[in-house]
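I have a structure here, written as structure tokens, and I will follow up with some questions on it.
All protein chains of the complex are present and in place, except for one that has been dropped.
Here is chain A:
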């Protein structure tokens, strides 16, 4: 067969289960989820939408620091996370705080991460590292975690996320290529929300899909409707099965959208996005389509949703309060977490700051 760009792209058609009206368009691919699972997925998406709204408000009040909005990406973030087991290892990017929370990081610690307090990054028993700021670094590290899980003989996977811009990094390619060469149980997500700050995905690469970048590593690649929680869940579950059965890593591209700005540090999306664009993606809202689907099955109601919203607001309030109560950081704290045994220079500086702090 003659190789053409077209016949490569044909192999990466968008995988979808629910359409924008919440109708099942791919019955054969329906994941095996109980009514409780379906409701729990919706609960998490609603909760996370509220968390985003409250986080933006808290940021504006100066009660949170660094914050990268998540509204619009709930299906992509939570559908994928829902397919993970507790013992799977998560390596999130800076926008992937929701996955971290649902993987076990207490909410008040996520707020401390935002404010810039080391306790926010103390993972405890949660099998995860803090959100990665260096775009791409999480990808090579994921290859290593996955190889580690394989060497330990564990039936677990390493899961990581980056954005569409991140797929242009060298570390992105190196990470998926290493995982492929070592046949390591890793799942690499590219959440393609079409913009890296102001730069549209078309300016990142001439490739028509990001999923096809998997070809360069010789691994499985899938493009998914990232606004369809069932499709994301199913694609992740399949990738996880392949990985723990020794069939290697998968690259999953989720086509998604962020309704808010890039971060709360002054980005204004109206400078680079059209209203038309935004309206089109509003129609694809992952919450409204899944809500329709659940209502059709008699599994959802307005009361239920309001209950979740109230509960989320209360928990967020309590978490902010708990974050407020966290003791302030001291230089001696920062010195003490540098090494197991302090080198000479830090021993001296520790004494210096102990004295300062005792005054």
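The definition used in the following text is that a residue touches a chain if its C-beta (ideal position, glycine included) is under 8 Å from a C-beta of that chain, and two chains touch if they have at least 3 such contacts; residues count from 1.
Keep in mind that, in the parts below, contacts and distances are computed from a predicted model.
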| item | value |
| --- | --- |
| Chain not displayed: protein name in its UniProt record ("Na+/H+ antiporter subunit A", "2-oxoisovalerate dehydrogenase subunit beta", "Cytochrome C" or "Ring-1,2-phenylacetyl-CoA epoxidase subunit PaaC") | "2-oxoisovalerate dehydrogenase subunit beta" |
| Listed residues A:18, A:101, A:147 or A:211, member touching the removed chain | A:147 |
| Identified contact with the non-displayed chain, of A:4, A:61 or A:344 | A:344 |
| Candidates A:139, A:287 or A:319 - the one touching the absent chain | A:139 |
| Selected residue (touches chain absent from view) among A:26, A:39 or A:121 | A:121 |
| Footprint left on chain A by the chain that the document does not show | 89, 118-119, 121-124, 129-130, 134, 137, 139-149, 151-152, 158, 170-171, 174-175, 177-178, 181, 334, 337-340, 343-346 |
